[in-house]
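Of the protein chains in this complex, one is absent; all others appear in place.
Which chain is which? They are A, B and C, in the order written, and residues in each are numbered from 1.
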Amino acid sequence: MDPTLVHALQHTLHLVAQTAVEVTPAADTAAQVPLLDVAFYAMVKILIGLGVILGTVSYTVLAERKVCAFMQDRVGPNRTGIPLTNIPMWGLGQPIADALKGLLKEQFTPNHTNRFFYILAPMLAVSPALITVCVIPFASLTTVTLPFEIPFFGNVIPKPGVIADINVGPVFIFAISSLTVYGIVLAGWASNSKFPFLGGIRSSAQMISYEVAMGLSVIPVFMVTGTMNLSKIVDYQYQHGWLALPFISPNPLDFATLLPALMLALVLIPAFFIFLVSSFAETNRMPFDLPESEQELVGGYNTEYGGMRFALFFLGEYAALIMSSALLVTLFFGGWTLPFEAYNNLAQSWGIFGIILQTLVFITKVTGFILLFIWVRWSTPRFRYDALMDLGWKVFLPTSLALIVVCGTMLAGIQHFGGGLKAGASAKEKATAIVADVSR
Amino acid sequence: MVHGREIAYNSKVEGNIILANLDASINWMRTHSMWPMPMGLACCAIELMASGGARFDIARFGAEVMRFSPRQSDVLIVAGTVTYKMALATKRIYEQMPDPKWVIAMGACASSGGMYRSYAVLQGIDRILPVDVYISGCPPRPEALLEGLMRLQQKIMTEKSTTRQLVPEPALV
Amino acid sequence: MANTTTTFEQPDALLRTQQALDAAPDVPGERLTLNMGPSHPSTHGVLRIVLELDGEVVTKAIPDIGYLHRGDEKIAENMTYNQFVPYTDRLDYLAPLANNVAYACAVEKLMGWDLPPRGQAIRVLCCELARISAHLLGFGAMAMDCGAMSVFLYTFTEREKLYNLFESLTGARFTTSYTRIGGMTRDLPPGWLDEVAAFIKQYKPQIEETDKLLTRNKIFIERSRDVGVITRADAISYGITGPNLRGSGVDYDVRKVRPYLGYENYDFDIPVGSVGDCYDRYLVRLEELRQSVRIIEQVLAKFPEGPIHVADTKNYLPKKQKVLTKMEELIHQFILVTEGLKAPPGEVYFGAENPKGELGFYIRSRGGGVPYRLKIRAPSFVNLSILDKLLPGCMMADVVAILGSIDFVMGECDR
Partner (left out) sequence: MATTTEAIQSLQSAFAGKVGAAREFRGEHTLPVDREIIADVALHLRDKLGFDYLADICSVDNMGDEPRYEVVYEFAQMSAPHHLRIIAKVSEDEGSLPTISHVYATANWHEREIWDMMGIKFDNHPDLRRILMWEGYPYFPLQRDFPLEGKPSDTPGEAFTRIAPLEGGPFVTAPAEHNHDREPRARPPEPV
């Protein structure tokens, strides 16, 4: 097995183990939550998260078909409603039918394939996107107490808004999601067929090159917020305005906080665009869907896959799309927060229901980005391979490097000229904080 | 298969009920998720595209997911004249589709050779593939294709989904 | 010891690399042979191209056609002239009306007939509507090949409106079989011209919408500009016709050079490209849509009255009403239908400017109602013959863009 893969997995396991048992050092009731409860609620959150993601995936597919139909003056699926009946229900049963049909199709393994990797590839393609769910904060981290008793376990939930609150969230996501490429490359190679092979080659080149730009373009975010912990990034955005929309902060008329935020937005908005476009490339979405480009490579890497294995690729692709949207929201659009203090403290006042409401707000924001992804898919032509590489290496990479330099200069300037302006901690403190976080 | 065999008090009845429900549910999802493999060969292909267009919108039946890879499709829509040069390629594509699979012969040429009684044209794909639905017309209007699709749905609803459908494939003629 | 000087030849680095490459054996497996088609989403039917790829770059392309060869020419030899009209529908099945007209004109040339003005006007209308319909699908499919799915659906919506017009004119959406030798199956239905005028009126802004969607689209331009360049000399030598030829800068249009059906009376321009790449071909098609609209407007402005078919009562079907009531007409119809018209011996070639290019019919007659030999000069067949020269050097993604921009129909190519 690939040593990097092993290493990444080991590291991941280490981190997860570390964070799952870790208790927030903040002075609240969390410190008293027994370890068993932490594990139990982590499990519950994982199950709910998986369920939500899988459900969202299938309905994202339906949304895609419906939105595309809307854009093309069509109706879209509208006959498939409640199972076993002929009640149409606006086609809401379509994902159920599609998924179950895929499950019961003949699982055919062509004779010319490399059997082991052929079967492994769809699993590799789908799991990374699902794993990354665990670090995305979808609601407040304030410990809440359930209004009812749970048998065998306590009813205090530590950190209800995230499955694993680790200090290197984005890095973890990049590390895991870059494993998706293994699934696709293996699928292309193991199929032992030419169209998938070309698709696999394309995707390996594409995803690896855009990962670089993607990773570099979020560094300004870390520099500004001074942390690599996703929930702290969200907290920062709640206090100082969303990174891509600095006006949306609790006190938008406070000049002292708005001015540095606006200046930083000059860097952060281009960074956001690079990150957005790279997300398109990372998730193999139009206009970058070269690995499976239907008109050229028939189905690309998944040409030889049918039935449930193909559905897994589908699932992985859409899960990656959802995760990219969630990451975009978390990094640049304030995560689950809204600029109202009462809303952000809902966990204290409403308990678990506040958490649910915040989660819904988060899902709404994510849906907005999903719709953006769909909208772009049905309106643009596809890039050509060399143009795609040019864009990644010749435009995005230098730009994001330049953005880091500009961002550092700006931060230094803000700190030097406007010590009174609350631009967060000083650069040195931040650097120490990041290093401390990572090395922990 | 369980039905027809005594296991307990009167398992025949119960088994049938269970299987009937299972059949119905499996058939329900099969009918509502038919992904076509558009085998666009000639004129009929244009009407096949038209049925995917805004006016007829085959997507209403959940059948707009035109997968060009046979491994991912359920219904082979043979739209157009199958020549002898193309015949074995068509058969191969059919063979690459995973079970359960169905075939729609769209138009006169695919059904019977149509107006092309000549040295180069296969006189109907039913000489090499088992066909489930024949659609008349040269080319059939998109409405006719949708009707054919609905007839196929009806046909699937009557199938025993729990048994493998072994359709005797016609010998190469 | 005598000094000897040995001169070492030191070629430069590039040359050395090249020599090393030349010396290396051509390892099988270095190049990938990719079989594209006959069932592939962007080969527009059943074209098959065997590509040899070096990475993503095509080094060799061998087109393989004939997967839709139905024996039209052989069938034609076994039929009367009128019986063959339905087969012409299925040549270029994106513009059946234009094929009907071209075939009828060819046989009429053999007969030495001239259509009365109203018949000509109807045929011009048919041709231009068919051209709009074919070009709409043409660049819709090209956009789809480049990945822009929605454009294709938009153009298809417009085509559906055209299908409505065709249906009320001929009774069929698609396979129209509208012309007969010496006339048309029937005169225009009442109010049809107003429908055409209404269509044209709502259609003009639609052209601009397509224009907005594609013409300035950065990705589309990147995909099509300087891709698949056909030089002027190549285009002429390969006998390419239609928008593909005009995209390469040759202003050859049968409607201008050898006018038929009174095309000389209409005022229209022939758009020509400057480079000959995919983008030029797309632009030429787009402009031809506007020119077709212009021609249709002129036809509609002064639509002639009068008969729609030739006056040769010996060889043209009598009116149905008379057939049902009069003995002579009944016999006349019977003889005409069973024996066909009495064509003189001789040979003609007639080329018409169809959406894909010059559709020619060469008819060799030995007299009687059946052609001795009927050869179809299919524009798609000729246009595709340049593929093995055009594709090498392109990338894999360019192949589909080029195929889309050449806009061929296999029904016509293979016949």
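Structural remarks
Quick note on the criterion: a residue touches a chain if its C-beta (ideal position, glycine included) is under 8 Å from a C-beta of that chain, and two chains touch if they have at least 3 such contacts.
Fair warning: this is a prediction, and the values are worked out from it, not measured in the lab.
Just so you know, the chain we are not showing touches B, C across the whole complex.
Within the set C:E73, C:D211 or C:E297, the residue that contacts the chain not displayed is C:E73.
Among C:G171, C:P189, C:G367 or C:G393, the one in contact with the hidden chain is C:G367. Counting the whole complex, the residues of chain C in touch with the unshown chain are 65-66, 69, 71, 73-75, 77-80, 83, 109-110, 112, 234, 236-240, 250, 252, 257-258, 338-340, 346-349, 351, 358, 360, 362, 364, 366-373, 375, 377, 381-382, 384-386, 389, 414-415. Mapped onto chain B, the footprint of the missing chain covers residues 84-85, 87-88, 113, 115, 117-121, 123, 172-173.
By our rule, only the chains that are shown with their structure count from here on.
Viewed as a network of touching protein chains, the structure reduces to a complete graph with every chain in contact with every other.
Distances between chain centres, each the mean of the C-alpha atoms, put C farthest from chain A. One simple way to say how far apart two chains are is to compare their mean CA positions; for chain A and chain C this gives 48 Å. Centroids built from CA atoms put chain B at 39 Å from chain A.
One simple way to say how far apart two chains are is to compare their mean CA positions; for chain B and chain C this gives 32 Å. Residue positions of chain A touching 2 or more other chains: 72-74, 294, 298. Multi-chain contact residues of chain B (touching two or more other chains) are listed as 53-54, 68.
By the touch rule above, chain B contacts chain C in their complex via residues 39-43, 45-47, 49-50, 52-55, 68, 80-81, 83, 85-86, 89-90, 93, 115-121, 138-139, 141.
If you check the complex, the residues on chain B that touch chain A are 24-26, 28-30, 32-33, 53-54, 57, 59-62, 64-65, 67-69, 71-72, 74, 97-100. Contact residues on chain C toward chain A in their complex (touch as defined above): 32-35, 40-42, 53, 56, 143-150, 153-154, 157, 217, 219-220, 222-223, 395-400.
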